[in-house]
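Only one protein chain is missing from this complex, and each of the others stays in its spot.
Note that the chains are named A and B in the order they appear, and that numbering of residues resets to 1 at the start of each chain.
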Amino acid sequence: MTVSGIIKRIGGVFLVLLGVMLLIFIMLRIIPGDPVSVMLSEHVSQETIDRIKISMGLDRSLPAQFFSYLKGAVRGDLGESYFLKEPVVDLIAEAFPYTLKLAVFAALIAWAFGIISGMICAMFNNSFPDYLFRGLSLFGVSVPIFMVALCLQYLLYFKLSVFPLSYDGSFGSMVLPAIALGWNSAGSVARLTRSSLMEQLGSPYIDTAMAKGLSYKGAVIKHAFRNAMLPIVTMMALQFSGMLSGAVITESIFSIPGIGKLALTAIQTRDMPLLQGTVLFTAFLIAIGNLLADVLNALLDPRISVS
Amino acid sequence: MIKEPLLEIKDLSVSIKKADGNIPIIKKVNIVIPRGTIVGLVGESGSGKSMTARTVNGILPPKAVVTGGSVIWHGKDEKDKDLTSLKERELRKLCGRGVSMVFQEPMTSLNPLMRVGDQVSEVLLIHGLVKNRAEARKKVVAMFDEVGITEPDLRYNAYPHQLSGGMRQRVMIAMAVICEPELLIADEPTTALDVTIEAQILKIIRNMCTARNMSALFITHNMDAVAKLCDEVYVMYMGRVVERAPVKEIFDSPAHPYTRGLLSSIPAIGNSPEYLNTIPGNIPEIKKETKGCDFCLRCSDDIRKCFFESPKEVMTGEGHYASCHILEDKLK
Partner (left out) sequence: MKVKDFIRNRMAFFSAVIIILIVLFSLVIPAISGFDPAGQDLSSRLCPPDSVHFFGTDELGRDVLTRLFYGTRISLLVALIPTAISVLIGMILGITGAYCGKWVDFMIMWLADVTLSVPGMLLAMVVLYSFGGSFISVFLSLVILEWGSIARIVRSSALSIQESEFITAARTMGVRSLSIILRHILPNLIPTIIVLFTLNIPTSILSESALSFLGIGIQPPGVSLGLMVNQSRQFLFDMPWLALAPAGMIMILVLAFHFLGDALRDILDPRSDI
């Protein structure tokens, strides 16, 4: 990757983040009626509304509001939560470690299972294990996450009482949420590993490796696997940033106080600054994930010089 | 002078497994590769020449199975063993060390993610011929120099996509000969290259074989390359060897109508384009079992017998054999 390529790419990230900010900002302010009265569910006097409006800076013109928000965001200030009366940044910083822990755990389980089963499928194509894991991975991509979570709670907590029902800070209570969150990812990684590895197994360089004296297994591990990993690594980077930002359902079912739960609280308490802040933060994570995927690809594949 | 054989392919048959029965792609092929000789294997695409070569080092596609015959190896290791019944581990030990191979597509036959030098070093390391990577590197650089790669030390670190087709094929040749094998199989090594590069590559293969007293099985559909490189020629058509002879014999007095067709398809300077000869028709679809001579549908002077009986091999000159009913009748 050349320097100008990197600069261009990072510039693109900023442009997209600016767009996200603008989009969210506009969407949260084109509410029919007035944003403050939407935030306050019960009837309050016009006086109170005006007071809150001024305290949140909502009395100024939209561009002025946007630029002051933008200025704050650049300095790391996303405003104050209306409901929890705390800076949004602090709330995010508090919630993020939980989400991170969950995502790391989920990713490890999902990828280990996905890659191994995908490899087995590709190497023993059209055999019983292939059909078995292909069937499983299909369930992986099609079963809704809440169904996975509820089934896990029913089986492993209620019937077998192996794991706790919801998050209590212990390691064991992270297992069920991690499986639920990783479920879809495991399915798609397995499917991609299978197709990518099968494509590489048909490549002539595998014949070369075997003609050199490597066994089939050796050729797969030393040559095909690394080539097959290229698209999978991209997918993994995107999945991980997705897990960090999209665990709303898992966190709500297992009551984990992470980012997703925070966003849900924000919408339930009609806390506009908090919702705005969490959405922006997750968009930032996704953008970083995309960037990371590109960088990893450039590092692993000598053929990519400029992205 | 009869040379000692290095490899004997005896009555080899290979089929592709399909749900509705096997489809034979190689039918009772006999090939002998003497020591220090370059044997050419000629035929159109789909004639089974690549499959024959792949049987030798056991890299047939998964659906292809050996249904009969043997491949007897007379090299140093695994002497006088049948390669088709050798255990996978023993066969892999032989590959790269005793028998090595150069493939058609230098673009895709190299791992795109590995430095070319490391890919060549790998052969030495697999077979334990060097103690460490540094020693391997030294040997590889010397070999790169020998196959005509300029700035070998620099090229060692290049990735395949940074090299031209000719350079990549030189890397493949370096990889194939670095362990000093006794047999080099070259599967259409010049098909994907320019004509000028082709001549260089052929020269390198020739030199390598002479310098090391190495035998080679050279697979091609290019009669011109055969004339430049080979000592003996086998002509294959639809999975059968239809003619075999020393190279001079083939060009001077081709016996089988198919070989004659192949030779007359080479355009010569001076002929006007209207005289560009071709063999009429295409290779027919390979079916389960065929009766009669495989070439009869495209042959210009077939007789009734051609449609019902497979022709036997007849001798038409010294070391020159062909399978054809018409020749048989003529010789009687």
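Criterion: a contact is a pair of C-beta atoms (placed from the backbone, for glycine too) under 8 Å apart; a residue touches a chain by one contact, two chains touch by 3 or more.
Every value quoted in this text rests on a predicted model; they were computed, and no experiment measured them.
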Missing chain: touched chains present in the view: A
Which residue of A:214, A:232, A:256 or A:275 touches the chain not shown here: A:275
Selected from A:62, A:150, A:221 or A:299 as touching the chain missing from the view: A:150
Sole residue of A:73, A:102, A:197 or A:263 that reaches the chain not shown, by the stated touch rule: A:263
Interface residues of chain A (partner: the chain not displayed): 12, 15-17, 19-20, 22-24, 27-28, 30-32, 138, 141-147, 150-151, 153-154, 158, 242, 245-246, 248-249, 252, 260, 263-264, 267-268, 270, 272, 275, 278-279, 282-283, 286-287, 290
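Everything below uses one rule, namely that only the chains that are shown with their structure count from here on.
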Centre-of-Cα separation between chain B and chain A, whole angstrom: 53
For the chain B and chain A complex, residues of the former touching the latter: 54, 57-59, 88-89, 92-97, 100-101, 103-105, 108-114, 122-123, 126-127, 159, 161, 172, 175-176
Of all residues in chain A, those that touch chain B in their complex: 203-205, 207-216, 222-223, 226-227, 300-303
